[in-house]
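Down below is the structure, laid out as structure tokens.
Note that one protein chain is taken out, while the other chains of the complex remain in position.
Lettered A, B and C in written order, each chain numbered from 1.
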């Protein structure tokens, strides 16, 4: 299982801050596609992603047990 | 190895915020005694202790790999 | 609703507060004990957020060294020696004239504090010593009021929310009143450490006041900004059924007269006597030596400060020479002992 943490507008859109996904071995790119299609999070493409508190590139692989933070651009100040 | 994190006055007394200790299996009480005798941290008896971000009692056991926070009473406000 | 709600627009847009949360905030009563670094900033944030009724208690006046970290206060308040709660209230009224603020110049102790708990929804700890925190802990158990502990020193700080009979209380966590707490007067403090503690305290306050109890943080947070440390500590295990404050047989030990600190002005001697905790003189010596010139013998420690002199006796009595003011004497005592 992968735990996805959602922040800011993504959290508001889904009305939850955590998404447990029954997945094993998926790339960052694939996860983003999945979140877009399954949950309508269209703006996820612009978001940064961190796997277990480390910045991840699009081809990086996510494994079961990982905690993935999806970090949308927050512009408020 | 056990990593001890020091806060506030304990940090100031030792001039460091982290103490890597070559130890394996030691109780909280024993660790406190050791810190008192080896490093002169006399006030450690009053401190709270957390093992891997969980509050620990005097008889709880610390294992190699654990991160131990020593939390002296901070009274400033 | 007679208040102008438009000013809270950005807070009402926040989905977890909303219009109904804002209305709850406007009706609540919060007591802030202490109006130093933590207290003044807690007050500012709660007033800006529109918490309807605040009572702020403090015995001290504004001093030049406060300005480095104590928001709300200005150089003019230093010149006028304005009591902190009065200076705070003046500025808070300018920030939000719709909030009711009761400013109380008072030395908090079990007897003086108790009347102010009437009708209070939440107590915010902004004190600078553990004696009074244990009193707050007992009083809040007795009257079943949640309270939020906060403390900071150097670049470190901590906060924890105590719900009567539900979470471990301060007695559960610390077992005994600590002899010496780390004070800002001993190791200094930087502004951001204060503001992080305040922010965590105020967030939990907002959750409690809008009744979003399921979102409350149940951990004790602990951080050091300079060392880049952050811990969120699960304290469930600390809950003690035998605790005298929150356990099955509550006796509220810190409200007990025998355990209270006794303070007296010694007539005609320019001296205040405080009967405090009993110290091991050798340990006390290590702790206080950095504050001034120290002389000790087996019976007492004499500590020379800039404008005062303190004498610590083996039996726990402390003489503060150079003042007839109980407030000044206690301030000095807690600056040094913590």
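The definition used in the following text is that a residue touches a chain if its C-beta (ideal position, glycine included) is under 8 Å from a C-beta of that chain, and two chains touch if they have at least 3 such contacts.
Just so it is clear, the structure is predicted and the values come from calculations on it, not from any experiment.
In terms of the touch definition stated at the top, the absent chain reaches A, C within the entire complex.
Only one residue from C:30, C:45 or C:108 touches the chain missing from this view: C:45. Touching the chain that is not shown, out of C:225, C:281, C:311 or C:326: C:225 (per the contact rule at the top). Residue C:68 is the one among C:68, C:278 or C:325 that touches the chain not shown. Mapped onto chain A, the footprint of the missing chain covers residues 5, 7-9, 11-12, 17, 42-43, 46, 48, 50, 53-57, 69, 71-77. By the touch definition given at the top, chain C reaches the unshown chain through residues 4, 6-17, 41, 44-45, 48-50, 64-65, 67-69, 71, 73-76, 91, 94-97, 154-155, 184-193, 195-196, 198-200, 202-203, 206-207, 212, 215, 217, 219, 225-228, 230, 232.
Simple rule for what comes next: only the chains that are shown with their structure count from here on.
Chain centres here are Cα averages; for chain A and chain B they lie 36 Å apart. For the pair chain A and chain C, the distance between mean C-alpha positions equals 40 Å. For chain C, residues touching at least two other chains: there are none. Residue positions of chain A in touch with at least two other chains are not found.
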